[in-house]
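Excluded from the complex is one protein chain; the other protein chains are retained at their positions.
And now, subunit A:
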Amino acid sequence: MSTGDTPKTPKLCTECAASKACIQRPYRGARLCRTCFAAALEREVHEQIVREGMFRAGERVAVGVSGGKDSAVLAHLLRVLNERHGYGLELVLLAVDEGIHGYRDDSLEAVRRHQQSQQLPLRIVSFEEMYNGWTMDRVVGQIGRRNNCTFCGVFRRQALERGAIDASADKIATGHNADDLAETVLLNLVRGDAKRLLRCTDAVAREPDEGAAADGRWIPRVKPLKCLYEKEIVTYAYLQRIDYFATECTYAPYSYRGAAREFIKQVETLRPRAIRDMADAAEQLQDTQRRHPSPVTGGSRVHRCARCGYLCSQPYCKACVLLEHLNEGTGSLATRRAGTRLGRE
């Protein structure tokens, strides 16, 4: 394809060869018109759902929503595909209020607008209620802006799961996209976390131990958008007029993930395929590991947190360890020892 002079004639869609192309897709470089692009994206997400066996008829699915682009598109697509292909799912929107003034309160307004346009039930769970008054504003008040994303991430993950259990959901669907997965692969690599490196790209999270899902201790998480690029999601939202909330989190500029994100975006401009290739590499490693299990990457033992009963691999879950530190006023020390022990026990 020539990228030289400004084209005099519009490029036509490589699929229908009739309409003007509106997007160059990053992975294989296909040029699609508005109609063929929307159809391709919806078809691919449907195929991903079917191929991975993400859902079963009759299930209640909690869709994690933040008001942002990915979850707005996820909720839209799941509703559309559920109707189109007769999945037989009951969809529930589930939002987490971390208690970040000027950020999450605004984004929850977007969530409520989505609820109106999608006509789906909405549940909101808050850090304030779940963690005894520890909103992120209060957490940052104690520990400062450094490492606060660790608290938010741990608390949010657990809040989403508990909210889903309360909603009697069978699955949690999240809007993680290909760019998110590439970031996570990179972060796990630089942290030297081989176990997470292998499993972070799973479209369907594996059961931590046998029977965990059956007795309601654990809810499978699925990522229907894992193969879509951020560029595709944002373009789809733009062309479909899906409105969403987009403001940087008040506390995010200091996050580790931001640096990874920056790097991934730069690599994408040079070689768009790189984003999907990173996640594919992690999947291939996982396939190899499954055929030749080794102690380094093998499964770890899972049990309940001795304090709150949440599933974890240490005596106490990470959220309880972090909370203990916050209550003791030593939150800024917690991220160094999280997951190992409680302050006084």
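One rule holds in what follows: a contact is a pair of C-beta atoms (placed from the backbone, for glycine too) under 8 Å apart; a residue touches a chain by one contact, two chains touch by 3 or more; residues count from 1.
Here is the rule we go by: contacts and distances are computed from a predicted model.
With the options "Pre-rRNA-processing protein RIX1 N-terminal domain-containing protein", "Mediator of RNA polymerase II transcription subunit 20", "Ubiquitin-related modifier 1 homolog" or "Trafficking protein particle complex subunit" in hand, the undepicted chain maps to the protein name "Ubiquitin-related modifier 1 homolog" (source: UniProt).
One of A:R31, A:K171 or A:R276 touches the chain omitted from the figure, and that residue is A:R31. Interface note for the absent chain: among A:N132, A:S168 or A:Q266, the touching residue is A:Q266. Only one of the listed residues, A:D97, A:D170 or A:E230, touches the absent chain: A:E230.
Taking the whole complex into account, subunit A touches the unshown chain at residues 3-7, 10-11, 20-24, 31, 34, 66-72, 107, 175, 179, 230-231, 233-235, 238-239, 244-249, 252, 261-262, 265-266, 268-269.
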